[in-house]
Each structure stands twice: as structure tokens, then as C-alpha cells.
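One structure coming up, written as C-alpha cells, with questions to follow.
One chain of protein is taken out of this complex; the other chains stay put.
Every chain is named by a letter (A and B) in the order it is written, and numbering of its residues begins at 1.
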Amino acid sequence: MDGSAIAGRVVITARAIEAVLAALAAEALGSTARSTRVRVRDDGGLLSAAVRAPVDATGHGATVLDRVASAQHLIRTRGAELTGATISDVTVRVTDITHRNERRAR
Amino acid sequence: MNPRTERRLSRRMRYRSRSVAVSVALGVIAVALTYIGVEATLAALALPPLLLSPVDLTEALTSGDPRALAVIAGLVVLAVFAIVAALTPGGRARHELADDRAVFLIDDDVMAGGISRAAALGAGVSRTQVTTTVGRRRATVRVSPSAGFPVDAELATNAADHAVSAAEPLRAISIRTAVDRKAVLA
Partner (left out) sequence: MTRSNRIANRIILMLIGLVSLGLAAAVALPFATNLGVELPWDQAELALPDLTQPVVLWSIVGFAAAVLAFAILWIVTRGRGRTGTALRVEGAAIDASAVQAVLRDRLAGAPDVVTVSASAHERRGEPVVLVRVQARSAPDLGALRAAVGSAVDRLDEVVGARIPLVVHLTSGVRSTFAGTKTTH
């Protein structure tokens, strides 16, 4: 995102950042982007992200806490990369646990 | 969850804390005091009373006015309620089940129903012919046999014992089966 060659400022709105982070979180948590909400706020100049989303539990071996940790990691690395923001902390609130891909053997 | 917390939670679930009783008693007192406060305020402001002014109230209560009987009755009811609540243990009809993962509790009526079901199967009668009463350490199973088909109480007791052990109560429950002399026509 090198905009230095063009005159003017590039401002990335908080909403845009939230959308990017939400998409990343949804990917890591196995939820839909629609059900994933991210709110960012100022944390002493840095960006603090609060994620609210359901988590899908059908991945073999991946526990909910594992997926939460990977979502946090993804946001901190790829999210910071994509948005250019420096992210201080990522908190995740799991609102639901779904089994969308599971085929039940009865 | 450490064992101490578990014990505390278990106790909390198996006995009433009397929190509700206190709230009820305080609620009644609050209503009475509101009324008295209103009458006193009206009298202090030289306004007409709601029902009876404080002077008239004390007059009615000390002169043997029959309406005072209602007040006495109310106070006695409150007193009995409060004292009984204060002194009785207030155990809930629940049993704790042995489990090292969680605090596991079962309502006695669920357990009684389960015992009845097992006993009925063991005795070869329908579920409706069995009633179980569950106490702290004992459960009594009553079977009304079908006419013409005597019931072996031991079979019922064994089946009930099995069901209870499958539930794994923390404190053993001993089963006693009583077969009615009167049979039912199925």
C-alpha cells in the first residue's frame, strides 16, 4: 500500500479495518463473515480489537480455544499487514459454538 | 474447580440459603412500614389520613378493637414463618451424584421416577403400578401387583438397586420394596 507517488492522503477508516479483521477472524474461527463482528478502539495510540463471533467446532482436533488463538494470531500478523495498523491486543468473545459441517452418524 | 469450591457449590444447591425467605419477610415489613410512614406523613402535614391517623391507629390497637385481631393474626403468621425458616435446615429434595468432573445433582423426583421405572421392569408390572418415595438415605418402592401374577419383591429391589448404582449417588441409598396386598386388574 505505497501511496506516496500520488498526491493526497490515504485514510483507512476504522470501519474498513474492522471489516478486514472480521473477515480474517471468520476464516480462523470457521464462522461466516456476517456473524463475525469486530470493534476497534484506541489503546494508547495502538489499535485494540474486540471480536465477537460464533466458532465452528467440526474441525478435527481444533478446539475452540485453539481457533481463538489462531484468530488472534492471524489478526495480529496478517491483519496488521493488510491494514498497516499496529495492533496491541485482540480479545475474542465466543458467542456460540456451531457444527455446521458435521454429518451426524446415528 | 477445587474440591472446596465443589463442596460449597454442592451445599449451596442442596440447601436453601433462606435468601428468599428474608426477602419475603422484609417485603411484608416494607409494605407495613410504607403504610405507617404515609399515615404519619399525612398527619404531620395536617392532611386527612388514608385510613386511620396514627392517633386513631394506636387507639384501635390498644383498646381491644376487634380489627386489632387481624393485626395480631398477621404478626403471628409472619413470626411463625420467620422462626420456622430460621430454625429448619431447609434441605432441598436433591441428591448429589459422584463425579470427578463436575458437581452433579439430581432432583429426588427424577430419581424416584427412575427407580419406579426400573422396579416396574424388574417386577414385570407396568410403570403405573409402582410408586417410589425417596428420602435422604432410603427409598421405598410400592408395587401394586396385577391380580393373578404375584410379584417377587426381590426382583424389584434388585432392579431398583441397579438403577440407583448406575446413577452413582454420593451417599448410598438403600431400597426397600413393599408389595401391596391389594392387586390391580391390569
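By our rule, contacts are C-beta pairs under 8 Å (C-beta built on N, C-alpha and C of every residue); 3 or more make two chains touch, one makes a residue touch a chain.
No experiment lies behind these values; they were computed from the predicted model shown.
Residue-wise, the contact with the chain that is not shown comes from B:S116, picked out of B:S116, B:Q129 or B:T177. Residue positions on subunit A in contact with the hidden chain: 54-55, 57, 63-66, 68-69, 72, 89-99, 106, in rising order.
Although one chain is hidden here, its contacts on subunit B can still be listed: residues 1, 5, 8-9, 12-13, 15, 17-19, 21-23, 25-27, 29-30, 33-34, 36-37, 40-41, 43-44, 53-55, 58, 61-64, 68-69, 71-72, 75-76, 78-83, 85-87, 91-94, 97, 99, 101-118, 127, 131-136, 162-164, 166-168.
In this section, only the chains that are shown with their structure count from here on.
The mean-CA centres of subunit A and subunit B are about 50 angstrom from one another, to the nearest whole unit.
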